[in-house]
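Note that this complex is displayed minus one protein chain, with the remaining chains in position.
Each chain carries a letter (A, B and C) given by its place in the written order, and its residues are counted from 1.
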Amino acid sequence: MDYQKILEEIADEIKPLFSQGKVADYIPALRDVEPSDFAMSVEFIDGSVYNVGCSKKKFSIQSISKVFTYSMSLCIYEKSLYKRVWHEPSGDPFNSLVQLEYENGIPRNPFINAGAIVTADTLVSKYKNSKKAFQEIKRFIDEISSADITINEEVYHSELKYGFRNMALVNLMKSFKNIENDIDEVMKTYFKQCSFEMSTNELAKAMLYLANHGTHPLTNKKYLNQSQAKRVNSLLLTCGHYDASGDFAFRVGLPGKSGVGGGIVAIVPKMMALCVYSPKLNKQGNSLIGTKALELFTTKTGLSIF
Amino acid sequence: MDYQKILEEIADEIKPLFSQGKVADYIPALRDVEPSDFAMSVEFIDGSVYNVGCSKKKFSIQSISKVFTYSMSLCIYEKSLYKRVWHEPSGDPFNSLVQLEYENGIPRNPFINAGAIVTADTLVSKYKNSKKAFQEIKRFIDEISSADITINEEVYHSELKYGFRNMALVNLMKSFKNIENDIDEVMKTYFKQCSFEMSTNELAKAMLYLANHGTHPLTNKKYLNQSQAKRVNSLLLTCGHYDASGDFAFRVGLPGKSGVGGGIVAIVPKMMALCVYSPKLNKQGNSLIGTKALELFTTKTGLSIF
Amino acid sequence: MDYQKILEEIADEIKPLFSQGKVADYIPALRDVEPSDFAMSVEFIDGSVYNVGCSKKKFSIQSISKVFTYSMSLCIYEKSLYKRVWHEPSGDPFNSLVQLEYENGIPRNPFINAGAIVTADTLVSKYKNSKKAFQEIKRFIDEISSADITINEEVYHSELKYGFRNMALVNLMKSFKNIENDIDEVMKTYFKQCSFEMSTNELAKAMLYLANHGTHPLTNKKYLNQSQAKRVNSLLLTCGHYDASGDFAFRVGLPGKSGVGGGIVAIVPKMMALCVYSPKLNKQGNSLIGTKALELFTTKTGLSIF
Partner (left out) sequence: MDYQKILEEIADEIKPLFSQGKVADYIPALRDVEPSDFAMSVEFIDGSVYNVGCSKKKFSIQSISKVFTYSMSLCIYEKSLYKRVWHEPSGDPFNSLVQLEYENGIPRNPFINAGAIVTADTLVSKYKNSKKAFQEIKRFIDEISSADITINEEVYHSELKYGFRNMALVNLMKSFKNIENDIDEVMKTYFKQCSFEMSTNELAKAMLYLANHGTHPLTNKKYLNQSQAKRVNSLLLTCGHYDASGDFAFRVGLPGKSGVGGGIVAIVPKMMALCVYSPKLNKQGNSLIGTKALELFTTKTGLSIF
């Protein structure tokens, strides 16, 4: 199959959609992106790579970082992590407090904000403080993406300053004793991990360990065992897109994770990792064009886990 | 009617109930009260007073303070306050976030925590900072109770340290832009007002302006106009006891407000103000014996607004 | 005080509001009323009566019937009724299923639909079948209103035909075993009681027993004891207007009950009963002009329980 041609067709077919959607505007730093940017990268487990669009351009990875921190925490804590973060779709928006209150501060899954904040808390517990936890997160993502990634300080400080909803979530969980560390340490870690900037090219590479049952195919380093990797992938499928997760599975049919910065990562098990970027979002807060591009990709290639 | 005799009968009849209920234990400073304490004070608008039990003993007024700060804010802001705090019973526990999320950060009424936090915010806006707002609150309560009241510093610092649920509420409302000031300034004001200590004797006197349509009957000073005073009283009846407000109206039949410290204030319009204290609480967080004592009082006297 | 003059002033002052609100249109029979109708009746416990507008015109009493059936059931079952219907404001719309599901089929209060359906079920249990239960309800209302009231068959059959929401409520409660009788028997009783037609003049008279602590002042017949009557009145205040109950108490300050047909009844304890009619409704489903007329009445007379 000519994957380069397929990517180019997709880049062409999504053009009429640029009038739709809305760039994230809850903080100024995210608002000032180029709304017509588009990039898509496909990286096979054999190392071959296909790109289209601005695939070297860095963008804010935001919630995509939750995949990496959850992988780290799952490897450290294994089953004991399950008691603090469940595996169920929430059926609610990404930042809802309702379910969290009814369910005693246990988040439904690691890919809604509350779940990712608990995950950050587990890493602060492991590495003693926010600074070291953050260093380890950076080290992990650098390694899996063969990059030297940096955070966008403006995004980070904006999140800290305007992150009232996330502060509500962490305080609610702390009141239920599901946060072990000082709230400031946890939230610095969480907001920093969301402020990393990466390109589609780097993110596609970073996802390869999940496409290859836990072992990075290019370095042969094992990050998760096969069973853990499958579990992360099942969570991506059922919970990776907030209350549009079912629709994403229905239309795209691949495990994936979106970020409010406009990126979406996905994998085809035993075959490839993908990343698409386009900053205008649909109503559920997922990249509108990114979702469509992935749908076109699975339609054109016939690839799907179903 | 021999009110002194009635109070003494009540003090006798509630004795078998001391084995029931549970002292508030969410912070150590509240836990260490004497569980068998009981006091009841009745103050008529003509100045006559009846007391039973430890009616000079100071206890933590907690949510009873919400009546006074709401009166202050209503007097300052009048109808513009209604947009930021509604007048409806919530049907939910005192610290629930669920309704607040569904209703865009507008609290149902001023007597649930969220509503009292917004009220504190309005006073910080009016008096510029937490320190001055607090001074004005103290001045107001001192004046209506003819006392020089103080806060319990241990309670205050415990609330600040463990008040995660309230921090969740204020952050959630800030995310909906229903908090104008810095969160720390607002919460210092709120936690301080809850940490005042007063006796049943002082609190009964402090409520007289609401029993007398807004004007303190002993000093003739007008704090609210007649219409405002009636509105505060209607709110006390419909919303004064969280999700047991209906039951309190059903059993006692008077406008009242409870605090988790074990106090309950109530009024008989155009006639008297009452305060009862007993620290063991029922499941809804209201004084178990206090509620029963008021029920006995209205049964014995036939007083009720219905 | 010249009550006739006050009623005439009110009739004059509400005129500009006739452009607002919306007649109930969920069934054709209710839709075809005269939208500019207005009537108000005041009946004192000494028997003196004041009327304005079309005070002899019959309208569909709808939910006002819940006051009468609850009084009947309370008299029969006393405290055992409390286990099947609570006394708390619901904080939700009149026909919501949400709370009912979370709270195991026990309705919050007798004045939301679910609570009135349980009340109807208790009367079917007492009188063996729908037909006899209905006869007793009619007998009761006839007696307290000195009238011979009839149901509007068209309204009744429309309710039966389109009452899907109420059928959902009763089935949900039956699944929680809080309905004892056959669903059809219960719903016939409930829909029939809602289909009675009465005038403001008749309804004001019918409410006098609640204004007079349970005993009808004109016949001296006792329907409820003093404590029961006060409890019904407290429920009217806290729960009589669905999720606008707090607002009604705040603005009007009297125990009252509205019906979707455009009627509102209210009482001033130990003094009078009132009824107002105007079919256009506000957003919460209560008569828009009726609510305003009662607010004007308490402002002009200074009457209020607070």
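One rule holds in what follows: a residue touches a chain if its C-beta (ideal position, glycine included) is under 8 Å from a C-beta of that chain, and two chains touch if they have at least 3 such contacts.
Please read all numbers here as calculations on a predicted model, not as lab measurements.
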item	value
Visible chains in contact with the missing one	A, C
Per the touch definition above, residue among C:96, C:200, C:238 or C:282 touching the missing chain	C:96
Sole residue of C:147, C:168 or C:218 that reaches the chain not shown, by the stated touch rule	C:168
Which of A:3, A:18, A:44 or A:86 contacts the chain that the document leaves out	A:86
Interface residues of subunit A (partner: the chain not displayed)	86-92, 99, 108-109, 226-227, 229-231, 233-235, 237-239, 243-247, 249-250, 253, 255, 269, 299, 302, 304-306
Touching residues (missing chain, whole complex) on subunit C	96-98, 101-102, 164-165, 167-169, 171-172, 174-175
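Simple rule for what comes next: only the chains that are shown with their structure count from here on.
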item	value
Fewest hops from subunit A to subunit C - one hop per pair of touching chains	2
Most centrally placed chain, judged by C-alpha centres	B
Busiest interface, counted in C-beta pairs	B-C
Copies subunit B and subunit A - interface residue numbers shared by over half, same or different	same
Angle, in degrees to the nearest 5, of the Cα rotation that carries subunit B onto subunit C	180
Cα-centroid distance, subunit A relative to subunit C, in whole angstrom	55
Sequence positions of subunit C contacting 2 or more other chains	none
